[in-house]
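Every protein chain except one is present and positioned as in the full complex.
A, B and C label the chains in the order they appear, each numbered from 1.
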Amino acid sequence: MSDDNKLDFQQFRERVGDLRGKEYWRSLEELSRSEVFDEFFQSEFPQQALPLEKGVDRRDFVKLMGASVAMAGLTACRAPNETIIPYVNQPENLIPGRPLFFASAMPLGGYATGVLVESHMGRPTKIEGNPDHPSSLGASNSFQQASILGLYDPDRSQVVRRAGEISTWSEFVAALQPLLSAARTNGAGLRILTQTITSPSLGAQIQQMLTQYPGARWHQWEPVSGDNAREGARVAFGGYANVIYDFTKANVVVSLGSDFLSEGPAHLRYARDFSARRRVRQGDARPMNRLYAIEASPTNTGSVADHRFPVRPSEIESWARQVLAALGGAAAVPAADATPATPVAPQAMARDLAANRGASIVIAGEDQPPAVHALAHALNSALGNIGSTVLITDPVEVAPVNQLESIRQLVTDMNAGAVQTLVILGGNPAFDAPADFNFGGAYQKVPFRAHLSLYYDETSMLSHWHIPETHYLETWGDGRGHDGTVSIIQPLIAPLYNGRAASEVIGALVGGLDATPYQAVRNYWFGRGATEATWRQWLHDGLINGSALPARGATGAPPAVSTMDTVGAPQDGLELIIRHDPTIYDGRFANNAWLQELPKPNTKITWDNVMLMGPGTAEDLGFGGRERDPLVNERRTRMAELQHGNVRMELPVWVLPGHAEGAVTIFYGYGRRQGGEVATVKGPGFDTYPFRRSTTMHGGPGATVTMRSGSVYPIACTQEHQSIDPKIVGDRNIVRAATFAEYQTNPGFAHQGHHAEFELSDASMYPPFQYTGHAWAMAIDTTLCTGCNGCVAACVAENNISVVGKEEVVREREMHWLRIDRYFKGDPGNPEIYHQPVPCMQCENAPCEPVCPVAATSHSEEGLNDMTYNRCVGTRYCSNNCPYKVRRFNFFHYADYDTPALKPMRNPDVTVRTRGVMEKCTYCVQRINHARIEAAKQDRRVRDGEVVTACQQACPTQAIVFGDMNDPGSGVAQLKKEPTNYALLGELNTRPRTTYLATIRNPNPELAAAAAAGKAEAH
Amino acid sequence: MGGIGKPIEGLYGVIGEFGDAQSLLDAATAAREQGYRDVDAFSPFPIHGLAEAVGFRKSHLSTIVLTMGLIGGLGGYFMQWYANVVAYPLNIGGKPYNSWPAWIPITFECAILLAAFGAVFGMLALNGLPMPYHPVFNVPRFDQASRDKFFLVIQARDPKFQLDEVRDFFDRLNPREIVDVPW
Amino acid sequence: MAQIFHRSANTLSRVTIFGAIFIAGFILWVIGGIVRSPYFTNQGVQREQAVPFSHQHHVGGLGIDCRYCHTSVETSSFAGIPPTSTCMNCHSQIWTNAAVLEPVRQSFASGQSLQWNRVHRVPDFVHFNHSIHVAKGIGCASCHGRVDRMNLVYQATPMTMEWCLSCHRNPEKFVRPRDQVFNMDYVPVNQKQLGPQLVKQYNIRKLTSCSTCHY
Partner (left out) sequence: MATPKDTTPVQEIRPTTQELRIPERFIPTPTIEPGHNFATITDHISSIVLRRKTPVGWFIGLLIAMGGVGLLSVSISYLVGKGVGIWGINHPVGWGMDIINFVWWIGIGHAGTLISAILLLLRQDWRTSINRFAEAMTLFAVASAGLYPALHTGRPWYDYWLFPYPNTMGLWPQFRSPLMWDVFAVSTYATVSLLFWYVGLIPDLATLRDRARNLWIKRVYGMFAMGWRGSARHWHRYEHAYLLLAGLSTPLVLSVHTIVSFDFAVAQIPGWHATFFPPYFVAGAVFAGFAMVLTLAIPARKFFRLEDFITMKHLENMGKILLATGLIVVYAYAMEWFYGWYSGNPFEIYMLKNRSTGPYMSMYAALWICNGLAPQLMWFKRFRTSTFWLFVVAMFVNVGMWLERFVIIPASLHRDFLPSSWGMYHGTFWDWSMFIGSIGLFFALLFLFVRILPMISIFEMRTLLPEAQAHTEEEGAH
């Protein structure tokens, strides 16, 4: 018996072998129906065809927690008794100890971006971009990376609440019935409020509801709204439209206050396309593109611009108009407009644009007034870009509306008592609706208030009913990307906290159909011609091919811009700029500690929101360098009172070189009063929504700021900068840069002149160590880095990096293995800004190693600078002796061993570090080892591209390249040959494996000349 | 009190007490000249020439210290070489396994440590210490030997020891007093 | 001056000095022994199991292949603990109402997992991968001992780091032909000559870098 048993077993394993090849990208659906297995089991043991409708249910999940081997960190030498809890029925294809990848999509601001989710034994642990998805092309941003923590967040709401008391879903449904019957008769009084919705299935459900209740109304509100863009498009194209840009074709890009590289639904795609035209390589003749940024407060986009013009918000429009005028466009410059600081610039820009008709882009920022958007469109049409670099499609949203008007209407009706029932699906209007609407007050006039949300937040507090919402990794759904491409959102895990999807609530409203989200989505698409095969294909791919919206033909008539209302002339006094927070968005991520501790672009501030201003403005307010620098050394700053309209508030002041003078920027999203411990206690910050009134959604003129001399406020800033003399940075050749023109004449600039003294020196009293076999190395192209933080967040997620909290960051104990250094160069009013991601350099002559008394850090034969956590006694000598200061020490027990919810979140392939241990970047050695093992099993070398580090995988501009230096064909080996390739602090003879490609910018020669001339006059 | 020529039961020797270093030294020299061999002198501080006077020839301490020092040095180097070259060779910052310059300090320290042990314990061993019990402590005034008095003892086991002669000998040196030291 | 110590004090004092040195050395020696003893390594410690599953019977007796239950041993770091359904594959046919199997039937009916007491445990900071060891010709028995002769499974080897290193440094002493990996009774014939040859053939490297196991 044993023989034929073995025989069958052989076949069985072969089949597994066949399947394993397709392991990646596999959908749960496919998992559950793999004929091979069914047939196998049918034939062998007919009574055991295993039903598996869904993914891994919660019970399995709990078991798996027991089964997963690497749960927590370092333990004592005496082994505790452990139990192993296997499956009862093991899902086929799930190989214990090996991750599976599933395609899904993360919705943000309504738009869905495709992702791949890594799942360890049923536990989603890591998000990667989906290379097939048009909005990301495989990259991922910090929000996506941190959504893993959002999923497991123990602060998430876990029960249905009625007036704060614990209740049940069925009670809620029961409570709805009388109202619904009422609504059915007279129709009126039933309202729902949603955020922006692109989900076809949900949209259809809502439409069905509206037909069912004729009197019902649907309102939409999202604090980070596209209202201005919508209105701008309406002015320009006579109706709501969706605008898509193709940066691969653009030689010249003009950004009117737009941060297209790190904001908006398409920023990952745009960053990729934009960087494709800036990748300067040997023997690549393509010219570099050129970016002009006209903006008030520095953005990532502005920081990489070839020309950045810091102007007050109100001046942006006049700039646009001047350019347009210079192009002989439709609109003359209104006399009222002030002439901008450098009059030559607009003309030069215009000439540059004119020279690139059809190959240029003018893009306006979401925060810019409709007029600017319209002007941008006008410029694009004037330049003949529409149809080539600028594509117009129908709106992606199910029902595009002016959301400000929409919620204005809702509030009016609520105050008028016209609203009997309000069901809020997601969002937190009581916190983030325009302040002057007093949404909370009006809301409380509604007799029946229900709120669906991830957290029990400010709005939930005011609601009769609160229903916990499912995380996108927990439920079925769908959504569209920036170009309309549809993705099916499939769950990776059953709801952890009894959450409900929006579709379920609508289902309850419509009554009758109590379809699960799965059925809801499935039915919708099968209703539209999906078949079992296509459906599985969509899930597998993570998107519906060809579902992108078609581009409209170029609109004949150039947009009318003369007619529209303008912002008007710049006024005296400070202008206020109100922006959403770069890391916690509009406040919805306030409870996500990963995002809270992420250094905000350019300022490098964590856990707080501040009032940004330029050095000049600070000087005028009596907060110049002399007062400032000592404070900044100590991670502290002054408070100042900001007054705008009738709102006054004390905010910490932060001076950011390059911020437009005469303006201050504040960020909204902080100051949460409810909705999680992190949001309310650990990182409270300041609630600036009161400044955000329906008239001042993005700020406005007439702000006054007065310093509060007495009060000093601690700021968790990871990189002090005011006190750093740019000369020091120059002296040390940390950043090496040149213009494209200079590069063309002299590609080796990074190793000449002053740089020459700072080259790698091979001088050593010892013979060099020979690295046969693999030699892992990394090259980072600083030209391409936009400082978007995607890599940092990815590193945190991949390597179980602990969050330390604001106090510890203030004490300079942040734990990020990868940091993005930011350097300023030149005039503090308008400096050049450089980003430099700094992971461990993996020095071949690592200074950290010889000083370790216990060999806790040593070199692997592949040249990795290994860090053996369990051997470390914590002398910190290695960190002291590291010239790059990339080592991180667990001064306290930072890792959370206790919270059960967080344990399954961790990457089982990476040890969770304990107190008193040094840690650092290891080039994601767990990924290297996995690849090496797989390769070794097939008796071959690891191929180039087989090992992708977490940071590399996330990077939208592909600035980070990792691979085997000894493999001449590898990408990294190529980059190391580039003339711009240089080693940071190479003269220390550390022989770093991580090297940098010098920054190359492409300024307009005409303007450069003008600037030189200006200087000449000055002297 | 036994007969002539053979050691006397229960008698360690005869001790004489002197008032100052000079007279002790002279006494010791005299005793040697008398032909006494098993002589010992006790003083509250080292007196130059006294040891030779009581017939002390040569101390072997230096040899011991040198040997121990060499053992320490070689052992120290071997330990490091074994640990980092033989037992678990690791690439530490690109340095060779046998980075001998880095091993000099510990080699040196080990040499010093063992040499010091040699000096101290060698000295004690050669001196036959610890020896908390010793016949001379039976001498009533011997506690003054650690203050300001000086003693000379002629042991009973000395071949030339004749109790009466020894007493006479001491008398001639007019010490503070003469005492028979019992075992 | 009267004697303050008795005659015996002389001997006593010397004995204590040498005694102290000797005792100190002895204690260190004992500690060295204890940390290598089963008390610390759990070597040879049998663990009670909910179901007294006998490898001796199933492997030794019936000759069931290791991989029938430990399915992922060749594909994954984790060898895999069989789901209840695997047991039921046979035991729905044979011994269908044996008392000892009650927990198994229970589990399969109720969907509640069987709970096994872990026998082999490497610390969480050690990342061991079964598949590569199997692929490189390290036999199950090399680490787990003659499981086919174990009634209740116990840890056959100390599984200390020095033990791991003994093979990572000299694989040629332990490697066996791939087709013999799952053979419990494999006895190497002239390993001295075969070992190095296999090491070359399977191109096995001496992996003693820290990050081979610790990261």
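In the analysis below, contacts are C-beta pairs under 8 Å (C-beta built on N, C-alpha and C of every residue); 3 or more make two chains touch, one makes a residue touch a chain.
The model shown is predicted, which means the values in this text are computed figures rather than measured ones.
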Can you list the shown chains that the omitted chain is in contact with?
A, B, C
Just one of A:Lys445, A:Lys825 or A:His893 touches the chain that is missing; which is it?
A:His893
Per the whole complex, from C:Ala20, C:Val35, C:Leu62 or C:Ala109 the residue touching the absent chain is C:Val35
One chain isn't shown here. Among B:Ile8, B:Leu74 or B:Met131, which residue touches it?
B:Met131
Residue among A:Thr393, A:Asn438, A:Asn498 or A:Asn881 that touches the chain left out of view
A:Asn881
The missing chain sits against chain A at residues 630, 633-635, 719-720, 724, 728-729, 731-732, 734, 808, 811-814, 819, 821-823, 836, 838, 847, 850-855, 858, 871-877, 879-881, 883-885, 887-893, 914-918, 984-985, 988
Residues belonging to chain C that touch the chain removed from view:
1, 4-5, 10, 13, 28, 32, 35-36, 40-41, 158, 160-162, 165
In the full complex, which residues of chain B touch the absent chain?
20-22, 24-25, 28-29, 40-51, 53-54, 56, 59, 61-62, 65, 76, 79-80, 83-84, 87-88, 90, 92-93, 95, 99, 102-103, 105-106, 108-110, 112-113, 115-117, 119-120, 122-124, 126-127, 129-134, 136-137, 140-148, 177, 179
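Everything that follows uses one rule, which is that only the chains that are shown with their structure count from here on.
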For chain A and chain C, what's the span in angstrom between their mean Cα positions?
46
Distance from the CA centroid of chain A to that of chain B, rounded to the nearest Å?
82
So the centre of each chain is just the mean of its C-alpha atoms; given that, what is the distance between chain B and chain C in Å?
59
Considering chain C alone, which of its residues make contact with at least two other chains?
210
Name the residues of chain B that each touch 2 or more other chains.
88, 90
Okay, in this complex, where on chain C does chain B touch?
1-10, 13-14, 17, 165, 208, 210
Chain B partner contacts - residues on chain A that touch it in the complex
764, 766-769, 843-850, 855, 858-861, 991
Contacts from chain B onto chain C in the complex sit at residues 88, 90, 130-133, 137-143
